[in-house]
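I am attaching a structure below and will ask some questions about it afterwards.
One protein chain is absent from this view; the other protein chains keep their places.
The block that comes next holds chain A.
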Amino acid sequence: MANLNLLQAINQALDIAMAADERVLCFGEDVGGFGGVFRATSHLQEKYGKARCFNTPLVEQGIIGFANGLAAQGSTPVAEIQFADYIFPAFDQIVNESAKFRYRSGDLFNVGGLTIRTPYGGGIAGGLYHSQSPEAYFAHTPGLKVVVPRNPHQAKGLLLAAIRDPNPVLFFEPKRLYRASTGEVPESDYQLPLGEAEVIKEGSDITLLAWGAQMEVIEEAAELAEKEGISCEVVDLRSILPWDVETVANSVLKTGRLLISHEAPLTGGFAGEIAATIQERCFLYLESPISRVTGLDTPFPLTLEKEYLPDRLKVFEAIKASVAY
């Protein structure tokens, strides 16, 4: 065990994956000698050479197109998109190609080896284009897996699982927590399951559900609520696609209430999908409408970022409203 931050945990996962399998390659803008603008790929080029860890030209559609080709050939590309806000030039390669490669060829070909890593999320004074949480766009794309870790231990285990999963995986890294989140991480090569949520605190009055950096926020809100005598069950979804309906539904059957929180805008956000499914599964058990605490239906602002964000106070108020419904 060692105390690592989230970046170090990611770096360690990449290191282990590259050491264990020479087909694993890491590349992207500034990923090579420099080790990435956040340093997630530090020292990988030194260790594994320029053929396996390298800078690409500045072209996201090229990076993912290239990665799709490599994956189809049988390699295991781990491509970095420098910020999730800059994934959109590669949207076509991801949505029309990565996601449909296996299906359209009747499984003659697949890009299952592909993993795309990208930092997402706000709270870092990044404004419109260094703050977005685009997970819902990709959740609307059958064929992809979408994963979001919340801490170093998860980041390492989920990333190793993503790299080895036989499907293309988008791995969204909460950049606000890159250095802020630290914790004990086993040195061993371990994997955490994709598609499974984790109940991180049991409770009886309401289920609070989030993923990634937003977990910290709902945990703080849960503490505020506990002081008012409200018992919160806190669940980390971990995988957005496919998502763990069973765990969430079982929790809601028990608590009778559900609050979902994400930074992305309300309309079309992934909370909507969860709410629809859970009301189908738990309709007669619900004590109050499913609550969504999210970003506004606007682009991500800068000066008024604090006002925009679904912070612990907004979650706390929504918890009280749900319980008092």
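Criterion: a residue touches a chain if its C-beta (ideal position, glycine included) is under 8 Å from a C-beta of that chain, and two chains touch if they have at least 3 such contacts; residues count from 1.
Assume contacts and distances are computed from a predicted model.
Think of the chain that is not pictured: of "Protein-methionine-sulfoxide reductase catalytic subunit MsrP", "Transketolase, C-terminal subunit", "Cell division ATP-binding protein FtsE" or "2-oxoisovalerate dehydrogenase subunit alpha", UniProt labels it "2-oxoisovalerate dehydrogenase subunit alpha". Across A:1, A:58 or A:276, the residue that sits in touch with the chain not pictured is A:58. Hidden from this view is one chain, which touches chain A at 29-30, 32-34, 37, 54-55, 57-62, 85-86, 88-89, 125-130, 266-267, 296-299, 301-304, 306-308, 311, 313-314, 317.
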